[in-house]
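Could you have a look at this structure, given as structure tokens, before my questions?
Left out: one protein chain. Kept in place: all the others.
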Amino acid sequence: MQDLKLLANDNRGRSQLEAGFDLLGWDEVTQGSVLPSFDGDATGIANMKAEERTYSGYNSYTATVASWRVIKPVFNRDICIDCQNCWVWCPDSSILSRDKQMLGIDYDHCKGCEVCVEVCPTNPKSLLMFNEHADLEESLASWPEKKKKEKKSEEA
Amino acid sequence: MAVKFDLNEREVWDGNYAASQALRQADVDVVVAYPITPSTPIVENYGSYVGNGYIDGEFVMVESEHAAMSGCIGASASGGRVSTATSSQGFALMAEVLYQASGMRLPIVLNVVNRALASPLNVRGDHADMYLGRDSGWIQFGAFNAQEAYDLALCAFRVAENHSVRLPVMVHQDGFITSHTAQNVYPLTDEAAKKFVGEIVPVDDMLDFSRPVTYGAQTEEDWHFEHKAKQHKAIMDSRSVIDDVFTEFKELTGREYKRVESYDMEDADVVIIGLGTTVETARVAARELRAETGIKAGVVAIRCFRPFPYDEVREALKNAKSIAVTDRSSPGGAMGAFYNEVSAAMYTSKNRPLVTGFVYGLGGRDFSIEEAKRIFTEQQAHADAGYITTDIQQFSGLRGPKLGFFQTDRS
Partner (left out) sequence: MAITSIKNLKEFSTNNDRFEGAHTLCPGCAHSMIVRELMNCTDDNLVVAANTGCLEVSTAVYPFTSWDTSWIHIGFENAATAVTGAEVMHKVRKKKGRLKDNDAPVKFVAFGGDGSTFDIGFQWLSGAMERGHDFTYICLDNENYANTGGQRSSATPVGATTSTSVAGTHSYGKKEKKKDIVSIMAAHGAPYVAQLAPNKWKIMAKGFQKALETEGPCFINTVSPCCTEWKFDPKDTIGITDLSTDSLMFPIYEIIDGHELNILYRPKNVISVEEYMASQGRYKHLFKPQYRHIIEQVQKDVDAKWDLLQRREEARI
């Protein structure tokens, strides 16, 4: 369910943002410190899904900030109503939605801010924070029951 | 399609008009500008060519020189030909963005009509603004008259837009003396100029959406040094491109430009090395002095202040005995940037001639033929004595008690 490799292109999560890039010599850095976002023709990029794009190694899409996270959101498909609140308010473009469906979380880019959990309107929430190293199956198994007097969450 | 502009084989233009005609003939796409004396007519004229259909570009008058160069950067990163003009305080206000233009490797051509920097306020010509730009990473050409302001502006586009260069270029002319003095100028035909300058071929074009690019990324200690080194290499390597463009221009027009110009240097013992209109004054003085006294006087002039022509300066001055370096900018507690650079070049020469420095002409103070002769004569005295007999740094043409600093250490 949350095997998201299908949504990723080949070079994603390649570099640790701060340390991973090869430090190039003066003769190899890009002219004018200009960074091309894609390899090859990127015409009509707005209509291409991430997995269809040819991101260049300079695109932060190919990097990861997973190490920033100490707690992570876990997504429970069984409860989700695909409202897309989490998608519109995720500050890290880390909610993977395709064809109006919420599919999961991009753990290479998620920083664990918990906004998605806060804006989730279901009862119980379909996104909850767990320890970074928590096991997915165990997390889902420990999901809380529906609360009777759940405080009404933020509306769209 | 632009309206045809009628030109005579010989025109009477001042330096500003000459530069503006070069912008028209180079078919500059966008001029973003803010007017400042004495460079104002360059951009006014471009605006007038747009307003009268002589050119298909756009003229944007913004609210400051900082914005002028900022707009030029945005336009240049968008793949077209860009130019503007400024002077003095406007140049100083632009300073922040001058470094951005060169760091982003954008081929902008800036016509600088040299003028003093306040305080005290002054609208006349000295080289304080030109010196302010010397570490900015721009190529700097110096024109000594209106014809050269025109010729070098055309050459500047060729150099800047060359893909192995991709650096912005300043074309300097002296405020009022060049910019506002009408002189004979022989322009190219529009067709010849257009053919010479050619069409710009964009690099990292923001309007090519098949290849989106990010300009102006942050580079901290892991990357900044490599980028600046690459940029320095590019401006150093531009020397051969400049030479090639000058050669091609000579073939087209018969007018020859070199990064360092030498006049009466075949047998010269004493030399004035200078920038800008001073060169023409010194040349007249050298010839007259040779006839009057037999002193073998010569003149060396810097056509290309950046990249600094270290080799060519050393070569031009290799047989000189005593050299007067003329700095038309208040050095603020140092010897003068030009003095230091010429001295550095000559320190590695076999002969190591004597080098004296003159601060002169600040705020448009006239540099006379008589004063040039006096300086030559003084150099002859140094040459005869074998050491610098006066203060090493002197002020020339200044009222009040003689002002000078530092002497030769003969202990």
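Read from first to last, the chains carry the letters A and B; within each, the first residue is number 1.
Throughout what follows, contacts are C-beta pairs under 8 Å (C-beta built on N, C-alpha and C of every residue); 3 or more make two chains touch, one makes a residue touch a chain.
Note that the structure is predicted; figures quoted are calculated from it, not measured.
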Given B:A22, B:V97, B:V169 or B:A316, the residue that touches the chain left out of view is B:V97
Note that chain B touches the absent chain at residues 29-30, 32, 56-58, 60, 62-64, 66-67, 70-80, 82, 96-97, 100, 206-210, 212-220, 223, 227
Touching the unshown chain, chain A contributes residues 15, 17, 21, 24, 30, 33, 35, 37-38, 42-43, 45-50, 53, 55, 57-65, 68, 82-85, 87-94, 97, 99-100, 106, 108-115, 117-119, 154, 156
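The criterion applied here is as follows: only the chains that are shown with their structure count from here on.
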Chain-centre distance (mean CA atoms) for chain A and chain B, in whole Å, is 53
The chain A residues in contact with chain B across the complex are 23-27, 29, 31-38, 41-43, 45, 58
In the complex, chain B touches chain A at residues 103-106, 166, 203-204, 209-217, 219, 222-223, 225-227, 229-230, 233
